[in-house]
Structures are given as C-alpha cells and as structure tokens.
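Below is a structure I'd like to ask you about.
Partial view: only certain chains, each at its native spot in the assembly.
Order of writing sets the labels: A and B. Residues in every chain begin at 1.
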Amino acid sequence: MALPDDWKELEAVKQLKYKYLRCLDQKRWEEIATLFTADATSAYSDGKYSYEGRDAIVKFLVESMGADSFLSSHRVHHPEIVFTSAKTATGVWALEDTVIEERFGITIEGAGFYRDEYVKQDGAWKIQHTGYERTFEQMSARKDIPSLKLTHKAKDA
Amino acid sequence: MALPDDWKELEAVKQLKYKYLRCLDQKRWEEIATLFTADATSAYSDGKYSYEGRDAIVKFLVESMGADSFLSSHRVHHPEIVFTSAKTATGVWALEDTVIEERFGITIEGAGFYRDEYVKQDGAWKIQHTGYERTFEQMSARKDIPSLKLTHKAKDA
C-alpha cells in the first residue's frame, strides 16, 4: 500500500514531522521527546550523529541546539510518504536549514534529504527513525560581511 | 474536530494561504484584498505591524511592499491546520522570507512562525487573522559583497 485509504493518516504523519521541526527551532525539548518512540534511532548528517533511543537523541539535540545564541530555521519540503502497512510508513523529505551561532559568529546553510520511518503506537504516529544525507553544507564567518546584523530574535529563544 | 471530514476543506485553506503569499510577491493587491474578511486583523512581525480591517491591512502591504525596487520571496511550510468547527480553522506555518530592496541596497532574510485564523464565508475560506513571530531576522548592505548582482527581475514587478 503506497497511500492509506484514509487521507487523515497521511496528514497525521506530515503534521508529526512539522511539529518535530517547529519544536527544534523553538527549543521545545520536552514536547519533542513525545514525538519519538522509546527505541527510536537517528542518523543525522550522513550518519555522523547516530544515536539509539529517544533519550540519547533528545540529549544530542539539546546539547547541539539548546544555546540561546543558536538560532535556526529547519524546513522540510517535498514529502514522499509511503505507507508500508496500516501502522508503518517511510518518508523522504527535502531539507534546507540555516543556523546562526552568535557566540561563534558563524552562519551555516545546508541542503539534503531526510529518510524517516514512522510507526503508529496507541493511536498516535511517532518517529521510529530519522536521518538525512547532505547535498551540500557551507559555513562562513559573519564578520566577513561587516554590515550583517541581527535585526530580530525570538523573545523566548 | 482537528481535521474535517472532507479533505477538500483542508486543501481549500492551504490554497488560500498559498494564493495570499503569491499575491504578496507578485504585487497583486486587488486580488489579495479578496482573501481577507472585511474585519480581518493582522499582527505581522511580532505584532509590530498590527492593523484592523481588510483595508488597513492591504494599505500597509502596498505601502511597505509596493515599490518596483522591492523584490521578495515569502514562503511558508509545515502547515499545522486545526479545524475548530466546520467553518473556522487555525493554522500554524513556518515562514522564511527574503527581501531585496534595490533602492536602499539591502537584503533582509528572516524565519518565523505564522499563527492564522480562517473562516468560511459564503462558501469561500477567508483570512480572519494573520500574524507571525520571528525566530530571527537579519539585514545586510549588498555593497559588502562587491560581486553581488541581480541577474533577473520579474518583468511585471
């Protein structure tokens, strides 16, 4: 089955991913933990950041993205979701992300493709596996553009 | 009701938002006015640009984005749409926008999250409220990158 009979199942998988990404950029770490299965695995950045278990994944996210000086925009596009059963699905997504690290004075911009696995547990879709491979990633020092300045920051970031 | 029974209702809300954003970047001000309710409200940029009434909102949009020298790409992603009744819905969207102002020689890039309210009137979904909060926004002078040049502009922009 490529697509489920009920369109709401597909929409639920998409909204799971959207909430995950919003929680990342809004630093909602307690909420993001609820989106993974307990034994979820990750393979971020071509497997460079591979973790086993929800707790290990969330610990990595907090440690790498938790600082107030870390401002990010992670956006995904082009969902190619395939249902492999009524309660399991895979998803390919196109990623673009921008990170500003004020402490280090750098900007990172990248593109790539996520390959996820989802599972429905107790009526709710969860992330069983997530990871992406880079098409490219680039970094620059913000001082190289002398006029570049932040004109707005999230109040609660 | 989180999702409506009819998937076309959800699709109609999404296409309303897509048309709104296309009209912004294509400067279709007469068409954009038709997408708001008469008593719509806005709270753009963390409430900095708050207006009451369709006419006041559209006046703001024309005055701030109407110039031929103002080139923009407003893109939204990650729709988390919730139907609160058969004729009302809320929407959270991830925003990324790039603005080039040739007159002032600046580029502005930002990210944030929209929180909208929609209502169905006479069979058509309309924007009742729209606004967003910034995750970050940055600005730079284009002359800091000496080789940076526009290679293409919309014919009708």
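Quick notes
Keep this in mind: a residue touches a chain if its C-beta (ideal position, glycine included) is under 8 Å from a C-beta of that chain, and two chains touch if they have at least 3 such contacts.
From a predicted model like this one, the values you see are computed outputs, not experimental measurements.
Counting all copies of the one sequence in the full complex of this file gives 3, of which 2 are shown in place.
Definition applied: only the chains that are shown with their structure count from here on.
Fitting chain A to chain B on C-alpha positions gives a rotation angle of 120 degrees, to the nearest 5. If you check the complex, the residues on chain B that touch chain A are 3, 7, 10, 45-46, 77-80, 92, 94, 96, 108-111, 113, 133-141, 144-145.
Those residues of chain A whose C-beta lies close enough to touch chain B in the complex are 7-8, 11, 15, 17-19, 21-22, 25-26, 71-73, 75-77, 98, 100, 145-155, 157.
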